[in-house]
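These notes are about the structure you will find just below.
The complex appears here minus one protein chain, its other protein chains still in place.
Labels for the chains are A, B, C and D, by order of writing; each one numbers its residues from 1.
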Amino acid sequence: MNSFSQMQDKVRDVLRRDRTFNHTIVEENIFLQGTHSVHHNTLDASHGPVLYLEDVSVSFDGFQALNKLSLYIDDGELRCIIGPNGAGKTTMMDVITGKTRPDTGLVYFGQTMDLTQMAEHDIAIAGIGRKFQKPTIFPEHSVWENLELAMKTDKGVWHTLFTVLTSEQKDRIEEVMLIIGLQELCYARADLLSHGQKQWLEIGMLLMQDPRVLLVDEPVAGMTHQEMDRTAELLTSLAGKHSVVVVEHDMDFVRSIASQVTVLHEGSVLAEGTMDEVQNNQKVIEVYLGE
Amino acid sequence: MKFISQKNNLGLHLIYIILCLIFATNVSAENNADLEKLIPQLQVKNFKKKIASVKQLAEINKPQSITILEALLDSRLYYQKADKSVVIIQKKDHKYEIFSPLDNTKIGLVEKKTIKKITTNNKLRKTIRTLLAQKKISHTELNIRQAALKEILTSSDASLLPVLQQAKKNESDESQKDLLTLAIALIEVDSKDNSIRLSAIKILGNSVFPRAKGKLEQVLLTNDQGSFIEQDKDIITASQKALKRINSKLSLFSNLETLFFGLSLGSVLLLAAIGLSITFGVMGVINMAHGELIMLGAYTTYLVQQAMPNDIGLSLIVAIPAAFIVSGLFGIAIERGVIRHLYGRPLETLLATFGISLLLQQMVRTLISAQNVPVITPSWLSGSLVFNPAFAITYNRIYIFFFALMVFALLMLILKKTSLGLQVRAVAKNRSMATAMGIKTQWVDSLTFGLGSGVAGVAGVALSQLTNVGPNLGQAYIIDSFMVVVFGGVENLWGTLVAAMTLGITNKFLEPWVGAVMSKIIVLIFLIIFIQKRPNGLFPQKGRSSGGH
Amino acid sequence: MNILSTKSLNQFYGESHILWDLDVEIKQGSCVCLMGRNGVGKTTLLKSIMGLLPVRSGEIIFDEQALHNKSASARAQLGIGYVPQGREIFSQLTVLENLQTGLIARKDKSKKLPEKIFELFPVLKQMIKRRGGDLSGGQQQQLAIGRALALEPKILLLDEPTEGIQPNVVQEIGDIIIKLNEEANITVVMVEQKLPFARRVGKEFIIMERGRTMATGAMDTLNDDLVKKYLTV
Amino acid sequence: AADTIKVGVLHSLSGTMAISETTLKDTVLMMIEEQNKKGGLLGKQLEAVVVDPASNWPLFAEKTRELIEKEKVDVIFGCWTSVSRKSVLPVIEELNGLLFYPVQYEGEESSKNVFYTGAAPNQQAIPAVDYLMNDLEVKRWVLAGTDYVYPRTTNKILEAYLIAKGVKKEDIMINYTPFGHSDWQSIVSDIKKFGSQGKKTAVVSTINGDANVPFYKELGNQNISSEDIPVIAFSVGEEELSGIDTKPLVGHLAAWNYFMSVENPENEAFIKKWQAFIKSDKRVTNDPMEATYIGFEMWAKAVAKAKSVETDAVEQAMIGVEVANLTGGMAVMNKNHHLSKPVLIGEIQDDGQIETVWSTESTVAGDAWSDFLPSSKDLISDWTAPIKCGNYNTKTKKCLAK
Partner (left out) sequence: MIINYFFPQFMHKDTGGKILLSLLALVTIMVIIFNFLIPLLLPEASSWHMPTYMVTLLGKYLCLALLAIALDLVWGYCGILSLGHAAFFALGGYAMGMYLMRQIGDRGVYGDPVLPDFMVFLNWSELPWYWYGFESFAFTALMILLVPGLLAYVFGWMTFRSRVTGVYLSIMTQALTYALMLAFFRNEMGLGGNNGLTDFKDILGFSLQSDSTRIVIFSLSAAALAMGYIASRFIVESKLGKTVVAIRDAELRTRFIGYKVENFKLWIFVFSAMLAGVAGALYVPQVGIINPGEFSPLNSIELAIWVAIGGRGTLFGAVIGALIVNYAKTYFTGALPELWLFALGTLFIVSTLYLPKGVVGLFERFQNRTENNKLEEKTA
């Protein structure tokens, strides 16, 4: 059974629609990446989606959390993912970031990076950033240090031992600080922030990482309407340069940002389309939106 | 009455019967000349001479000679310092009643100072026992015959052959008859007649009695060149076959035995760890004083025994609730006094309880003594359950095994099925939320810690039967206890059970191969490697919340 | 009549002053919505009422009894149900056991869960044997409310009950709160950021700013001015 | 210079060794009190300086230094384990102090600054084996010990001795267990198998401390009686027995230079004194106490003789000093800083006493270097002129110490 499904995976891998074989990859890409690149793998999204999930299944103690989920995120896209509680949205993010390993299925970043084989930190370095459903920050560090730690640089042991902040890096931190509106709390310990402030800080850390893909799990939970608007603004401005995947239950928020919406239900995709399409989808109304 | 004999029952019976005999036959004094001559010779210092006298004494075919030998065996044969006359004594309160060895008439009541024991040594006692056994091999009472035969089996010599054959003829009890056959075969292996030898070898081959193996090995001795000393081919092959048979049986039994040893070590570990699986596993208190709570339980056993010196058998039963209460109260006091202030700072509990463990140790040293204290093993806990000569398991271990399982089951019940259990687990998981749900966390904490500590105390009662009771008792078990709990998976009682048993059995199966120290080291290394595979123990906490997120 | 009121309540975290001489009055049977920007002290206020934070100074009176010297568990026994922000499910306990923790503080010592919990949240019945921690965020929220209801409280404190809940369930929760408030006559105090929800469910509002109450009133008096002044950034 | 003579007491009062060592501390205190009642020494009172090295070996060295350098003691009574003595040795030699060591040990040592008043292997182990061999006619031997130097050395000596006496290798079983070993099931079962094949078997036990109780209990439970397989122990004395349920030990043997049960006026007086001092008539006396007693008495005599507490003077004065043994006869301090003492073998009784069943005719001189070890058979120790050496090679006529 198991080996069969493994084989299936292999076959599927070869037949993927965006597949480019290694020998066809243009070598130059490596040089384009720049000199201080720390990735062993380089991202190649030139031939299709930047994030690619196919037939991903995950089960916990026999409970099927993801059920043959397929999802494709294009470069620069802003995608909203909605769906009932327990539909598997967070689990999907877990799978992408390497926290949970899928039982079967393919998860690719670009065309060459098999995320199921990579460690969490490698996935992060490769360019996938994530904000958790429950804000997770470094409680004993100041806001500034939180941002500093998240900053995109060499994250090897030796480098961190001897590195000092350059003035560009400092500027960048200041900049993000301004965006998340915590400049007054710059030196405050992060665990003293309120729930909403922590949400912002985590978003800030995400920005510092400058990832190719941002996975944002319920960013506006605990925010006021106006903060919500600001978040929406921020996320839309990020799209284009980055791919952004947002999970959110707040329909107003989703409406304000989304072009494409995917609805998950019981571990697989129920509907996909523009907000209007989805909103009028009878099934979606039934399981999720209500009248 | 006190007996030196290990085989209490045997001793009792013998005395009883002999006393009956004495009073029934009413020995007359006149034909006691031989006895009168021999008795004083028992006082010589030299044991070789003493043994000779004892042998002569045994040859005198009178009940009184048996009485004297019994008395000597039980260290009740004394002489009076004043006139060097030999007497049999009976302790009465703080004084001694003395009887004449010739006719058992009471002579008087004396102080300890005026009399002196006639000393015996191992060899002398063994000789007496064998001599007595020979006399009783045809006794009318079955259990006396059995005991006598058992004695003879350990040291039969050729001269006994006719006695044994006679006894076999008269024997009605089947198993006794089989044993007699074996005893005879043990002698007949050395017979001159090859056919007798062959049948004897066959009989030996069917027995797992250790001496049977020894005898066969003797038959198969080789000289320096490596060839058999024994000339007869048939005998050699027969012996080899028989020996093989024995060995295969023995290895089966020794595996069984090892398994049991493992389970029993496992149950000791379980007992030691189980209280910790509550205080540490459920409550998250890294309780370094756990060992000392076990120690307090053991000391309670001692004190209970001191309080009821005449009911040692019962004392242990009384000690169980007593130890539970004592250690439990100490536990509650520790919780109220110290741990209460440290919730949410689990690592700090390690430090404070370490301090407490020092205090408790020193407290025992100061209040009781730095020395170990004697805890007596009641008779129902000593000895072993003999399945056959190659496989016996000791009672204390059996009791402890079941006792451990019982304690385990009880705790399991409390935690899983009672409201207290629910509260305990809720508090352990999320203290502030539990309060908000109206759970009296302080009360639950005290009770839980008391429960875990009380169970540690109960473990102390059991351990007092296996090892020293002294101020250091706890330290010997604390590390193992933590290993067990962690190996099983913190917060999982089943894990603790399985872990304890696994560690016990692994240890015991390794021990014959590599010795006691290495097996322990290997088990530890195994543990370290195992944890790589299962970073949260055998039975990790499941669910998404357990990932630290 | 006030079922709950605070008088010049002061609360600190260490040296930082969070609640400043706070006076709040909550009438029996009302459904009050506590509003304000992030970090103004809403959660802090609820925790102080529940007894999870020792009050530095001031009074809390519930049902004509002074609360501030009572332990949290005693307050629960008086009939205060609490649904915290972030839900705080006992993750290793099953759903059933989680609900049962609500029974412990009940005055009547009843060992049976009120049926209405399962009527309100059928999903809990389906998942009754699963570990609470395994549920999805929304399911946990339902469980948390269910758990508070098991205690049959007189007043329910809800901290952002719709956070992370799917829209149709949000609606339902809204309905439930209304129902609990109107039919079961449970007083409700909830922290809520989402205006539409607050408007729909709440009967009164209290707006906080920097640890002080700035405005109170019936929900329909919550006008755009107030919103602009206190709820926008 | 000082107006008192200071006596250092270096015994662990806490930790694993406290069980044994606290008694010796009390013994020394008793002796000091006694001596002071007699008017002290050289017209001065004695003053005890007690420290607790806490069963921690480096701490022994540290405390020794403290006693000598800071407290300026004139003599130290102390140590129990070999390792504590080894730890103290360099310090005591460096500072030229004086140590009385009162416990039986493995030998292979002789220091100018140490007097060994406990038994060397030839004063305990070898006579014990002789007894078993001659009187009990033992043919098979189990040498069971705790894995540390004393049992290792003793067993090496015994093995060599047994083989020299014609015992075959396969009739000797050697087993080592860790400190505090408490699970004896398998080992006892092995011993049982080893011993029940027809040849008389005995166990020579160098099992240390706490491990003994579970060992004997297991023997009893597995129905091995002292008559089947007797165990002779070198570290089980009255003190240890007082903390044990003695039932399973009755009839087993112990070899020492002193038993409390020996009837002798000196002994009775000593016991009385001890029980009065410690305020309990339940407390027992034991061999290391006697060794402490003899050591102390000898030191007092030597100080009187030398009219000084100077180490060098006392050291020389010590040699040849005689003190009455508590079991009769005289103990003599030999040139090798070891004592001549009688050897007793006894059987354990149910009241925790040990009853003598055999003893040497006269005293046996302690041997610093065993004759049965290849490495030390040519070595002797002699602290008198002209040799003045702890490890003098009689073949090469050289002192190995530098």
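FYI, contacts are C-beta pairs under 8 Å (C-beta built on N, C-alpha and C of every residue); 3 or more make two chains touch, one makes a residue touch a chain.
These numbers were taken from a predicted model, which means no experiment stands behind them.
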- Message: Could you tell me which displayed chains border the chain that was left out of the figure?
- Response: A, B, D
- Item | Option touching the unshown chain, where D:K6, D:K156 or D:R283 are the choices | D:K156
- Options D:E94, D:E263, D:D281 or D:D312, residue touching the unrepresented chain: D:E94
- Query: If the hidden chain were put back, which of B:A158, B:L252 or B:L351 would touch it?
  - Reply: B:L351
- From the list D:S82, D:T292 or D:T311, which touches the chain that is not on show? D:S82
- Note on the structure: Out of B:L259, B:I398 or B:I531, the sole contact with the unshown chain comes from B:I531
- Message: Just checking the interface: what residues of chain A touch the absent partner chain?
- Response: 97, 99, 119-122, 124-125, 129-130, 132, 136-141, 145, 148-150, 155-157, 160-163, 205, 209
- Message: Touching the absent chain: which residues on chain D qualify?
- Response: 13-14, 50-54, 56-59, 61-63, 65-66, 69-70, 81-83, 86-87, 89-91, 94, 108-109, 147-149, 152-153, 156, 176, 178-179, 373-376, 379, 390-391, 393, 398, 400-402
- What residue numbers in chain B mark contact with the hidden partner chain? 280, 286, 288, 338, 341-342, 345, 347-348, 350-352, 354-359, 361-363, 366, 475, 479, 482-483, 486, 490, 517-518, 520-521, 524-525, 527-529, 531-533, 535-537, 547-549
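In this text, only the chains that are shown with their structure count from here on.
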- Quick one: chain C and chain D, Cα centre-to-centre, how many Å? 75
- Where chain C touches two or more other chains at once, the residues are 134
- Which positions in chain A touch two or more other chains at once? 60, 134
- Note on the structure: The answer for chain C against chain A in the complex is residues 13, 16, 37-39, 43, 85-86, 130, 134-139, 141, 160, 163-172, 193-196, 231-233
- Residue numbers on chain D that touch chain B, as the complex places them: 13-16, 18-19, 22-23, 135-137, 147, 175-178, 180-183, 185-187, 189-190, 192-193, 196-199, 210, 213-214, 217-218, 220-223, 225-228, 230, 239-240, 242-248, 250-251, 253, 347, 349-350, 352, 355-358
- Message: Under the stated contact criterion, what part of chain B meets chain C in this complex?
- Response: 419, 422-423, 425-426, 429-430, 432-442, 491, 541-546
